[in-house]
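Complex shown without one protein chain; remaining protein chains in place.
Just so it is clear, A, B and C label the chains in written order, and each chain counts residues from 1 on its own.
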Amino acid sequence: MKLDKFRDECGVFGAFGHPEAARMVFLGLYALQHRGQESGGIVHMNGGRLKSVRGMGHIVDIYREHELTAMGGPNAIGHVRYSTAGESHIGNAQPILIDSHRGQIALAHNGNLVNALQLRRDLERDGAIFQSSSDSEVILHLIARSRAESIEDAITEALMQVKGAFSLIFLTPDKMYAVRDPHGFRPLSIGQLGHTVLVASETCALDIVDAQWLRDVAPGEMVIISNAGEQSLMPFPETKTTQCIFEHVYFSRPDSYVFGRSVSLSRNILGRELAREHPVDADMVIPIPDSGVFAAIGFAQESGIPFEFGLIRNHYVGRTFIEPKQSIRNFGVRVKLNPVRDVLEGKRVVVVDDSIVRGTTSRKIVRMLRMAGAKEVHFRVSCPPTIGSCYYGIDTPYRHDLIASSHSIEEIRKYLDADSLGYLNIDGLMKAVGNEPKFCTACYTLNYPVEFPQEQLAQLRLFAEEPALEPAGHRLVETPQLVRRE
Amino acid sequence: MKLDKFRDECGVFGAFGHPEAARMVFLGLYALQHRGQESGGIVHMNGGRLKSVRGMGHIVDIYREHELTAMGGPNAIGHVRYSTAGESHIGNAQPILIDSHRGQIALAHNGNLVNALQLRRDLERDGAIFQSSSDSEVILHLIARSRAESIEDAITEALMQVKGAFSLIFLTPDKMYAVRDPHGFRPLSIGQLGHTVLVASETCALDIVDAQWLRDVAPGEMVIISNAGEQSLMPFPETKTTQCIFEHVYFSRPDSYVFGRSVSLSRNILGRELAREHPVDADMVIPIPDSGVFAAIGFAQESGIPFEFGLIRNHYVGRTFIEPKQSIRNFGVRVKLNPVRDVLEGKRVVVVDDSIVRGTTSRKIVRMLRMAGAKEVHFRVSCPPTIGSCYYGIDTPYRHDLIASSHSIEEIRKYLDADSLGYLNIDGLMKAVGNEPKFCTACYTLNYPVEFPQEQLAQLRLFAEEPALEPAGHRLVETPQLVRRE
Amino acid sequence: MKLDKFRDECGVFGAFGHPEAARMVFLGLYALQHRGQESGGIVHMNGGRLKSVRGMGHIVDIYREHELTAMGGPNAIGHVRYSTAGESHIGNAQPILIDSHRGQIALAHNGNLVNALQLRRDLERDGAIFQSSSDSEVILHLIARSRAESIEDAITEALMQVKGAFSLIFLTPDKMYAVRDPHGFRPLSIGQLGHTVLVASETCALDIVDAQWLRDVAPGEMVIISNAGEQSLMPFPETKTTQCIFEHVYFSRPDSYVFGRSVSLSRNILGRELAREHPVDADMVIPIPDSGVFAAIGFAQESGIPFEFGLIRNHYVGRTFIEPKQSIRNFGVRVKLNPVRDVLEGKRVVVVDDSIVRGTTSRKIVRMLRMAGAKEVHFRVSCPPTIGSCYYGIDTPYRHDLIASSHSIEEIRKYLDADSLGYLNIDGLMKAVGNEPKFCTACYTLNYPVEFPQEQLAQLRLFAEEPALEPAGHRLVETPQLVRRE
Partner (left out) sequence: MKLDKFRDECGVFGAFGHPEAARMVFLGLYALQHRGQESGGIVHMNGGRLKSVRGMGHIVDIYREHELTAMGGPNAIGHVRYSTAGESHIGNAQPILIDSHRGQIALAHNGNLVNALQLRRDLERDGAIFQSSSDSEVILHLIARSRAESIEDAITEALMQVKGAFSLIFLTPDKMYAVRDPHGFRPLSIGQLGHTVLVASETCALDIVDAQWLRDVAPGEMVIISNAGEQSLMPFPETKTTQCIFEHVYFSRPDSYVFGRSVSLSRNILGRELAREHPVDADMVIPIPDSGVFAAIGFAQESGIPFEFGLIRNHYVGRTFIEPKQSIRNFGVRVKLNPVRDVLEGKRVVVVDDSIVRGTTSRKIVRMLRMAGAKEVHFRVSCPPTIGSCYYGIDTPYRHDLIASSHSIEEIRKYLDADSLGYLNIDGLMKAVGNEPKFCTACYTLNYPVEFPQEQLAQLRLFAEEPALEPAGHRLVETPQLVRRE
């Protein structure tokens, strides 16, 4: 049972200069598992060569203790990808490891390139061959083709050509490079543990190895880590910073600092603002766990309505997809969430969630709460209505599948069968993240900071391993998710 | 990384009269996974014979979709066991399925028999052979040896001989039996979905299949389920009800009704009482997730101190045991729990946990909270000091390993390095569960409702597959956990 | 693709007094793999207790290198079982390891008990519970119930009650026992390597560990191996020796000495006698590999007709059962055997096989040889027509499925579409094994040396995990294979 959520697409982690670098990467990826459950991989130094071990599933199921020990150090990078069905996608798992005239290069990429198709076409026309449907492979081709003398310059030259979102870690036999696109769409932090340098999508992955968070890689920055120390370059033309606001709303772990700001703090304010904007007379505030917890606490604190846990989440996941059959009546969302009847019975309940995508799960939750005795159900969403697909590294449905893209709030309320429905407005959202105008809010505003070549999206499917399944009349301009499968 | 907790030992589930009985059992066990993660098993009807499919690990990893479909119905029972290392214990997985002169009988057992060793000795002396180190196997031998005419009488006769805790589901080719020991130590509930009868350790397992909770199997009751309907017997002499209070404190899911009472309600009151008994001037109340959440909410509500989430739990688990090596500094508890620095920094924190066993984890948590910036850490435990091992179905350490068995509260506080430490007293505990004197509180009071033959405990090890590892001078009278490995 | 052959049911191996006893057992079982491919198991000493590791499939796939190293020594026994589909039979895998009032006992059994059902019934009536459908479990119950003082006497007492075929290895924490039934149906040999004593179904398993074959366990002998040395008992009443002649015809490896006689020698003489009895004017003699090779060589040597390899066998086996689908034309036996066209083209071919069971595979082979160009195909079988099922440890079809039980040789020849067909007669067979009257030939003569209780066979199915599939009108007197699944 997958809940109806946007899904992040990747987490990256690198460790440089530690005798157990591979194990550190393993732990870091374990802490970043929420960013991708489909596949995982680690590239590590071994006998003078980089080696790659990738697999499908959760990071704890891919590696065995003795393998990690054998993988050793001193340098390693890793990657987790989002979860889908199908086991045959190992070819898309990262890090990608290649040989080139510059030697071995491994790449772990979080983000999405909007001009990957055009670049891929150009590269193919120039004789390049592609072995995955990943946009990240484009970057390696561009680096290999660069005539620049140093690998730094080659990476820069390559990245000057790509548009979109990229937080990258490269590993070569002697150096590690951490790069963020000039817009800074996706997060990337640097940490330290003794002489070991670490790079991670979120600071929670630094915590797990007891490393200290030093700072973030800045938008447009390239940090070069070698035995000689660290070096920082700013090779890209300056541009407006547009960091993904949804990292604060939903994706990142609340114990992380993302874009230099505490996620838990942002979520608390999201909840508080929501309470101010959409007050309601109720007996309790409950979150949809786990992502709604911090906003619900904020809502409760601001409104003075008691915070309660009214829904319990079952965290056990495995390789079997548990599905109801006809003869077992529709229990849908119950496999993952169960209401706490005693808490809810006879009560007027405010339920706080971080987003509504298609609305199907939300509707089941409202129904389940009512069946458990809730007298009133007031639905509160800690962000504005989601009306646009993401092109910068988030797995989102087609725009026409986003309920808010074509329905009024009152229509959605009716669909959910909620007593009231309130979305946070954009001002509240901006307040929550510090009121600085450095965020991408395209999924709420359709204000896309980086253009994407619309006429070509129709052909993205050609590179995907899975046939596209959208309905015939669908407007392909809004369906770029296939190329985003890194 | 195992947190330092008592562990429940089993969950049981049965479905009678459904074309997808095996799938229902699978779902029920999935909801009961918190009661045991070591192994799982389902016995189901197939072609006129009962068949058993058992495996190590989580229930979602043992079965594949097409197997569940093939297993079908109409009757099935299942079992989950607690988690240990070691893969070779499949022989101890349940349900146990045997052939006897009464035909096939399958048994799923939650609980522990205190006289299993004596009975096993007697049975062995009489020629019985044992194929596991489980005390549950004793019950099946007694049933097979009974001269009683009906299987009901045989079960009764057998259970009259055993002492201790047992919530049992038996399955024969045509009937299902649900039985609870006269003391009612462990829970067992009955549910209904159309014509299907369900039996489950907790009501949350009824919820997941959309079944309705009808009532509990009463202490000392045997419910016989067949195509002819249900029948209730009370075959045992009446005795004092002594239900396990720790089910409400820690084991059961908060969305369950256990012993007829809402677990979430009990925990809320535990927290409220704790706040009354051990008030403190602080900035926030935080739970140790997940088990401490409901008591922490109660504490916050009663005290008026804001509730916050100050620790994040990583729920991903897998077959690899993630262990720090020397060169990665001791991050211990961090693999599972990470503090939310922004929430904690500069704050006076009340941290609510459900119990302190050895104290080692609690000490690490206090240290971690301080390192994350907490100015004061006030530790509150939502039950009295745990001073006695359990002999009735809970995996507990030797008594001498329970920190509270040999240390004063002030000594424990010092060991934890907490600013203050408060345990709920026994009166508060009783209030939380409804102030009825029908609970076993032996782990807090050493008031054991069923005697256990002390002189024999030393030989329990003979039946365990693993060599005992306790120190030489250890008093074996208090170390009965080996035979409790069902 | 299973060829249409009788199948042996087990191989057993034991090693006493070696620091790598478990690894030796692994190697011994690897050499005995032809005796059973369904499952394998090893029971070994570990930390003062016997432990069991069993699995489905080939012995090389069950154990990993580091596990064998960890299993160590000094004593271990093992077992391989025959191959069926279905993965759920792990419960029937051996060795069986039990606890009893005599302590731990492990048993590995090759053979079949004809009165297992009656004994099982009696034991069940007396309160015994059975956890497998194996007849071997009966033996352990009888031992446990014996009042004899010593375990030797208990084993003897138990084995006095069973009828049929048993070559057994028992392991207790301090001793190993090797026993053969008084008739000596199945083989069992003793070997030595330094101070290590080994017991094996065939001498080829002694060769693989560089051990020396000392002698066979005699029919009716019990050899007791302990740190104090070996001891031999003859506890059973003397009876006629009736060793399984089919071990020499087909089952055993040709490099083994079985019943003290070289299998390769027996097969060579089988072929020579066959050539004398059924001479033919032909261009070449070819075997059906691998089992027909030695008899074909003998046939060629005696007849002077050149020996050739006209059929190639593909030895790769795996977990996938390769089956033709409708649209790929019926290639049946070709997956395993392929004709060598150049050898066969235009030639008159004598093809030598060790047996014809149902005749279906033989018919396909004749057809395949003709399609490959053979001008004439003369089928020679190195034993008499198989007319009876085996009740002593061989997996055979129902009697009515044996083509020779109901068809004349001329009818069989026609069915096979062979130019001629010749079976060895019983005198030739006896010559091949040394002309001593100490063999069981029941499958050729219906002369069963141990009676089996016919009226009870109908109920054998009750103990089998798989529902019986024979047609309704089938005469159950001849279908005892279910209880023979050890």
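Following the convention adopted for this analysis, a contact is a pair of C-beta atoms (placed from the backbone, for glycine too) under 8 Å apart; a residue touches a chain by one contact, two chains touch by 3 or more.
Everything quoted here is computed from the prediction, not taken from an experiment.
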Chains on display which the left-out chain touches in the complete complex: A, C
Residue, one of A:His141, A:Lys163, A:Arg186 or A:Arg334, that touches the chain absent here: A:His141
Hidden-chain contact residue, picked from the options C:Gly78, C:Gly164 or C:Pro254: C:Pro254
Touching residue (missing chain; options A:Ala15, A:Leu97, A:Val179 or A:Leu337): A:Leu97
Contact footprint on subunit C, counting only the chain that is left out: 18-20, 23-24, 26-27, 30-31, 33, 58-61, 63-65, 68-69, 193, 204, 207-210, 253-255, 257, 262, 264-265, 293-294, 297, 300-301, 306-309, 312, 314-323, 325, 327-331, 334-335, 338-343
Chain not shown, touching residues in subunit A: 47-49, 51-53, 88, 90-91, 96-101, 121, 124-131, 133, 140-141, 144-146, 463, 465, 467
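Here is the rule we use: only the chains that are shown with their structure count from here on.
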Distance-maximising chain from subunit B - centres being C-alpha averages: C
Most centrally placed chain - per-chain CA mean versus overall CA mean: B
Centre distance in Å when subunit A and subunit C are each reduced to the mean of their C-alpha atoms: 59
Residues within subunit A bordering two or more other chains: none
